[in-house]
Structures are given as C-alpha cells and as structure tokens.
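Just one protein chain is left out here, and the rest sit where they should.
For reference, chains read A and B in written order, and residue numbers begin at 1 within each chain.
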Amino acid sequence: MTVKNEQEAEKSEEWEPKIIAFLCNWCSYAGADLAGVSRIQYPPNIRIVRVPCSGRVNPYFIVKSLTDGWDGVVVSGCHPGDCHYLTGNLVARRRFAILKELLEFFGIEPGRVNFMWASAAEGERFAVLIRKATKIVKELGPNKKFEKKW
Amino acid sequence: MSFEPKLLGFLCNWCSYAGADLAGVSRIQYPPNMRVIRVMCSGRVDPKFLIQALELGIDGVYVMGCHIGDCHYLEGNYEALRKFDMTKKLLSFVGLDNRIRLDWVSASEGVRFGEVVSKFVEDIRALGPSPLSRDNPDQELLKKVKAINMAAGTKRLRALVGRQRKITEEENVYGEKVPEEEFNELLDTALKEEYDRQRILLALARDSKSVKDLAVELSLEPSLVLEHMLTLKGRSQVDFQEIIGNTPLFMRI
Partner (left out) sequence: MEKVGAVMVVGAGIGGSQASLDLADSGYKVYLIESTTSIGGVMAQLDKTFPTNDCAMCIVSPKLVETGRHQNIDLSINCKIQEVSGEAGNFTVKVLKKSLFINQDKCTGCGVCGKECPVEAIDIFNEGLAKYAATSVRYPQAVPLVYAINKDYCIGCGICAGVCKAKAVEYDLEDEEVDLNVGAIILSPGFDEYVPPKANLYGYGKYKNVVTSIEFERILSASGPYAGRVLRPSDGDVPEKVAFLQCIGSRDFSGSGNPYCSSVCCMYTAKEAVIAHEHMHQIKPTIFSMDVRAYGKDFDKYIIRAQEEYGVQYIRSRISSIQEVPETNDLRIRYETEDGKVKEEIFQMVVLAVGFNPPNDAKYLAEKFGIELNEYNFAKTDIFNPVQTSKPGIFACGAFSSPKDIPDTVTQASAAAGCVNQLLYDEKGTLITEKSLPPEIFVNGQPPRIGVFICHCGINIGGFVDVPEVTRYAKTLPNVVLSDRNLYTCSADTQTIIKNMVKEYHLNRVIVASCTPRTHEPLFQETIREAGLNRYLFQMANIRDQCSWVHMNEPEAATEKAKDLVRMAVNKARKIQPIDRIKLSVTPKALVVGGGISGMAAALNFASQEYETYLVEKQDKLGGFANNIYHTLEGGDVQAFITDLIKKIESHEFIHVYKEAEIENIDGYIGNFKTSIIYGKNKEKAEFEHGVVIVATGAKEYQPNEYLYGQNDLVILQSELEKILNTSDDIKKKKSIVMIQCVGSRNDEHPYCSKMCCAEAIKNALLAKEKNPDVEITVLFRDIRTYGFKEKYYRKAREAGVIFIQYDENDPPKINVEDSELRVEVKTARHDTINIKSDWLVLSAGIYAIREENEDLAKMLKVPLNDDNFFLEAHVKLRPVDFATEGVFVAGIAHCPKTIEDSIAQANAAVSRACTILSKEEIEAEGKTAQIDMSRCIGCGMCIENCAYNAIELIDDRRFGRVAYINQALCKGCGACSGNCRCAAIDILGFTGEQIFSMITGRVS
C-alpha cells in the first residue's frame, strides 16, 4: 500500500459524529437556508429537524436523541426578543437551562448538547456554530453512555 | 560565451509547420534556438501554455499560424489572435510581454519562416536571459507569473476571451455589437482584477494575513485588497479567520 492510500484509509476510518439539530422554522432554519444560498461550507455531520419554534422542543426529544445513539444534539432558535411566537424561545431557554444541569448530573458531557441562537440573517454564524459544535462532539468521541451492554 | 536563448514555438499543422518543413526542404539556414511543438491549429494554443513556458524559464515563445483567412479550420487563427492579445496584456503586468510573439506563416513561406525565427532569436538575445531562467529565477517575479497563470485559467477571463469575437465582430445575444473599445476597457479591468486576486490567493497560500499586510506585500491599495477579498469570499475562496487586536486575518479555503 502506498503512503497516500494509507492516509486515505486512515481518513476514511476516522470517526465522524452524527448530530441531530432541532431548528426553529422562522430564524435558525432560515439561517441554515441562508448558509446554503451563500454557499458557506460546514461539516456534513448534522441532520436537521424542523420545528415550529424552539419552544416546541420537548426535553424528551433531546434525551431520546441521546438514547437513540445520536452523538450530539443542537437546538437553535431565534435570538431572545426575535421569536415569531413572541416568547417561545424564552420558554425554551428557561427549560434548557434546567435540562442542561440535569443532563450533566446524569453524566452527559456538557458539549454534547448545544443550545444556540441564530437569526434568519446569520447564515455565516450558523455555519460557524455548527463547525464549533461538530468539533466539540468529535473531540468527545462516540456517545456510548446509552449503549446496551447485554 | 554569448547568451543563447532557449525558445519554444507553437506551430499550426497546416501552414506554419508546413512552412518550417519547406524551410528545411529548401535548406534555409536559421539559428537553432527554437524547439517546435506541433499543434493542429494556432487556435489550440492556450494562454496557459505560453505562461507556463515562461514560468519554467523559457526565454521566449513564438506562436505561428496560418494567415488570416487561410485557416484550415476557418477561424481558428482569429481565436488565436484574441487569446494571444489577452496573454500579452497579462504578461505586460510583469514586463514579460515582449518575450512572446505571434506571427502568420503560410506553408509556402519557407524563406520567411527562416527570417522571422532569426529575427525573434536576435530580439530575445538582445533582451538577455529570462529573469526566470532555471539557475537563478527571480522569486518575486515567479510568484507574479504564477498568479498570471492562475488568472489565465479563471472562468471569468476565459469566458470573456471566448466570446470576444462573437460579441465585438458579429453580434451578441441581443443582436447588438459591443464596440471594441468598450469591450477592451472591460477586459482590461477584468485582467487586472483577476491578476490581483490570484496574487492575493497565492500570498495566502501558507498563512493567513490581514488586508494591511497583503497591501504592503503586494503594493496594492488596502481598500482595493479589501474589495478583492470580499469577491473572493463570495467565491468561497477565502474566509475570515480570526481578529487579532483590531485586525481581522483572512485565510484561504
């Protein structure tokens, strides 16, 4: 095997995390679209689930994602004050502040679940945040906390 | 020992190459400095061929084709002329434009072939060795020629040159003719812009730099560098990296 092939082999074996992203329809989903329209590149590890509002994201969605083997979770809504539904993101913020602590208490690494804001005009910011989140999750390694041992 | 230029010639198969053959059959003597590459038509000669040759230290490049109107492929030499002009303009940014030459030599002009080659050898000898010659190439200049080479490969310049004849001599898609001067003005701007942009990309090849650093390095106006940076960013070729103090650094993607 040539050196180049070895490198390629190594690269293909490099572990890539799978991350699920819950994006609110009005800001973050639109921001993700804008990243696309502006052709801003970011890692292909995320799978996006559209929800009407970050307030729709039930904590159980996040827990279920982790137990189902997703390596990371991203929840992104409108900036505080920008919510299409007036206060949905504030409700979400309160909810996730508590959930975050609870998850940490259970031993989920802090970087695995990311909460963020991205507006419809922030295509670039969206890409940057996703890059960051992907990097963190990648460093944390596969999510094995919920792997069945029997 | 006097300087013996190393020259390259691109000769079209049907006229100039045959002309060169005729010179041989007629035993016409001319200096041995030029190595010939046969192409089917002078229109085949890509600007990048000429630039690449200069980049490698060749002292001069000759392009020869059929006389206007005589092209075996009807209009290939018209295209050759446009491409050659663009190449010359690009090379004029670094003063190498006098090291390339375009001429029409027909299959019957064996004598003339000998004459023009002799003249080219003489002229290049007078110019002296290429600053990019093998032993000791001028590194600064080399970078610039590399940028020219890259610029000649950009879609934008190729599109402009490719459609130049159609829209200035015949008619454009609206059935209008774009005046030659107007087009040239546009082309000149495009050439300069693409050249500068490629220089920026080259300068960013190894490490990220700020607009101000680049401006000093490339002796360009900082505001112009910033403008180019935005275009390159739009083309997903550069991106912001980080901000140090009050100065953002750009990196190449």
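Odds and ends about this structure:
The rule we apply is simple: a contact is a pair of C-beta atoms (placed from the backbone, for glycine too) under 8 Å apart; a residue touches a chain by one contact, two chains touch by 3 or more.
Please read all numbers here as calculations on a predicted model, not as lab measurements.
Partners of the chain left out, restricted to shown chains and counted across the full complex, are A, B. Listed residues B:23, B:71, B:86 or B:215: the one in touch with the omitted chain is B:215.
The omitted chain makes contact with subunit B at the following residues, 155-157, 159-160, 163, 166-167, 172-174, 176, 178, 183, 186, 190, 193, 210-212, 215, 222-223, 225-227, 229-231, 233-236, 240, 243, 246-248. Touching the omitted chain from subunit A are residues 16, 18, 20, 25-27, 29-30, 32-44, 47-53, 55-61, 64-65, 68-70, 78-79, 81-82, 84-88, 91-92, 95, 119-125, 127.
Everything that follows uses one rule, which is that only the chains that are shown with their structure count from here on.
Between subunit A and subunit B the centroid-to-centroid distance comes to 49 Å (mean Cα coordinates, whole Å). Across the interface of their complex, subunit A is touched by residues 236, 253 of subunit B. Residue ranges on subunit A touching subunit B, taken from their complex, read 39-41.
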